[in-house]
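With one protein chain withheld, the remaining protein chains of the complex are depicted in position.
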Amino acid sequence: MSQPGALIIGAGPGISGAFGSALVAAGYRVALAARNLERLRPLATGMGATAFAADASSPASIVQLFSDVDAALGPPEVVLFNPSARMRGELLGIDIELAASAIQSTAVGALVTAQEAARRMLPRGRGSIFFTGATASIKGFASSSVFAMGKFAVRGLAQSLARELAPAGIHVVHFVIDGGVLKDGGTLKDGGARKEAGTLKEGGIEQGERLEGFSPEAIAKSYMAALAQPRGAWSWELELRSFKEPF
Amino acid sequence: MSQPGALIIGAGPGISGAFGSALVAAGYRVALAARNLERLRPLATGMGATAFAADASSPASIVQLFSDVDAALGPPEVVLFNPSARMRGELLGIDIELAASAIQSTAVGALVTAQEAARRMLPRGRGSIFFTGATASIKGFASSSVFAMGKFAVRGLAQSLARELAPAGIHVVHFVIDGGVLKDGGTLKDGGARKEAGTLKEGGIEQGERLEGFSPEAIAKSYMAALAQPRGAWSWELELRSFKEPF
Amino acid sequence: MSQPGALIIGAGPGISGAFGSALVAAGYRVALAARNLERLRPLATGMGATAFAADASSPASIVQLFSDVDAALGPPEVVLFNPSARMRGELLGIDIELAASAIQSTAVGALVTAQEAARRMLPRGRGSIFFTGATASIKGFASSSVFAMGKFAVRGLAQSLARELAPAGIHVVHFVIDGGVLKDGGTLKDGGARKEAGTLKEGGIEQGERLEGFSPEAIAKSYMAALAQPRGAWSWELELRSFKEPF
Partner (left out) sequence: MSQPGALIIGAGPGISGAFGSALVAAGYRVALAARNLERLRPLATGMGATAFAADASSPASIVQLFSDVDAALGPPEVVLFNPSARMRGELLGIDIELAASAIQSTAVGALVTAQEAARRMLPRGRGSIFFTGATASIKGFASSSVFAMGKFAVRGLAQSLARELAPAGIHVVHFVIDGGVLKDGGTLKDGGARKEAGTLKEGGIEQGERLEGFSPEAIAKSYMAALAQPRGAWSWELELRSFKEPF
């Protein structure tokens, strides 16, 4: 097949789902990977993608995933590392073992993913490796130190790899998602406002309206635009927020 | 006419020219403005745009320009402020009067442009105001303090306005052009490498090749992508560099 | 005299006054300059400094000031540029002429000051040039674009000069004063909290208490520490805020 392949790790109904759909629409053969294959399957089927089980916190599982994808769809030209282990709480209440494992799964998961992706892209001299970041990637908030540690680490990785891999034709992009993203089907009355994001109610809304809020679909458009950047003019980082989001 | 209008201030054959062409191709009625109308006209005619004379260092001239454009094409929905007064040299050799005028024309020119643009966009609740920045917008180099002052000031303006105008539906974007941009017709053997940029020779090359170098065309693609961002997910700043550019 | 000289431009009872007092205590001969000589004199006399009249918005006045200080105290080894023209308001309401003059006096005032300072320091291969910045030096707020433009410009200048002058033994430091500074004699019940800063009431408080709030005295300690940095380990920028200040 001459269709290029794409792999999304940490796939769900949010950004990764919208990006997956956009990739399918653009002609990519898309692989979605998440821990829970049963929950992932309907999403994958719905968009015309293939579902794979993988645990982003396990290096071996990620290595295996890339092999599985190679066999099923061929080596991917686009890879998105999306998951992150969020953990909140004041310093004294942090369980060190849980914290270590959260940092590990975010940071090392991103590293292994990048390594497996680059292993396939370097010989071809092209490919895109994307990382989904958060406000916490660039700003360490009180009571959120563990989350900041993982996200800062991924940003450090992305910046190093942008410098290292660009001359070899591989495009590394780190997306800073600044704000609470709308849930699927969410109404947009308060779209984009960070505080209200958690309380958005179900509701049938149009695609046009969805693009007014900090929706997965609105965000995915910029992922696709980054993918379309000619290598003469690349960005390595992209901050995204709703027009209503204070910053 | 239902075609939206666009105005590019500080227009020439580089980024502004490529962005102008892309806007025309996308259905915009495009106004190009520069000091030297005679030199500008062939460029404008060539791309199907209208040429206007304006001096970005004169607030009155910019105000007049907007009136002229209103009359000819209607109020613009897209405005790009592109010019900047580059000035190099060590601190002791700086002519203060020239420096003051360089800072003035860069910074105040950008401010008046933004004010006139917003005056037309705020009532409609939409529009895009773009600023072309440089490496010097985010990094003050030795022997380049005056240039850094002007470019830092424009970035401060852009960030303030991004915060101020976003909730009113106006998209402000600051582009950090990190590297020497290829001249028109430049060969791409060393495309994107900052040092060689000045020595690029003439040569007939294909559009595809142009996109491999840090060319106006490659850059303009990201200006168009910023324009296409739905307001649910905006970026206020975009760094761009060739894949060969160290940073 | 073997006492080193220091010059503070934009002197008043705040940061500049506290830094002046600390310099006098450390054995410097201190020159304070401000537009209003009558208001400045008691402050100068009170701390054992000499008062000079100068208008920071006029390059000629700054050049004259340096000559006057040379004659009276010898060429200064420490120079602080402290003033800034604050201007608030939404974009459409900005008076462009006032804005131009605010940017000019902040940015060009800082440039001329640096040039005159370096002219005297470069032959000796040592000296310190300090700039007082604000939150607006690194963050452009809504309704504060003109202030941000001036402060961003000064930061660009400071960073350029830090790179340019450090190898010649001249220490350039930009201080980011993040928060509302306590007024003289202010009580410290809410010291450092930005919102309350404007409403602080008069009251007799001890020096120790003053150091608990975002007071000129607390800030001046870090100016003195920057002055004491051996050139083996310099900082070019220092952010300062009260322990109670959110950021």
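Letters A, B and C mark the chains as written, and numbering starts fresh at 1 in each.
As a convention for this text, contacts are C-beta pairs under 8 Å (C-beta built on N, C-alpha and C of every residue); 3 or more make two chains touch, one makes a residue touch a chain.
Given the structure is predicted, the values throughout are model-derived calculations rather than measurements.
**Q** Indicate each shown chain that the hidden chain touches within the full complex.
**A** Among the chains that are shown, those touched by the missing chain are A, C.
**Q** With the missing chain put back, one of A:Leu23, A:Ala44, A:Ala107 or A:Ala220 would touch it. Which one?
**A** A:Ala107
**Q** Per the definition of touch given earlier, which of A:Ala26, A:Ile94 or A:Met224 contacts the omitted chain?
**A** Considering the complete complex, A:Ile94 is the one touching the chain left out.
**Q** Residue-wise, where is chain C in contact with the chain that is not depicted?
**A** These residues touch the chain not displayed: 163, 166-167, 169, 171, 191-192, 210-215, 217-219, 221-222, 225, 228-247.
**Q** In the full complex, which residues of chain A touch the absent chain?
**A** 59, 90-92, 94, 96, 99-100, 103-104, 107-108, 111-112, 114-115, 118-119, 122, 136, 139-146, 148-165
One rule holds in what follows: only the chains that are shown with their structure count from here on.
**Q** I need the common contact partners of chain A and chain B, sorted by label.
**A** Per touch definition, common to chain A and chain B: zero chains.
**Q** So what's the Cα centroid distance for chain A and chain C, whole Å?
**A** Roughly 45 Å separates the two chain centres.
**Q** Where in chain A do residues touch two or more of the other chains?
**A** Touching at least two other chains: none.
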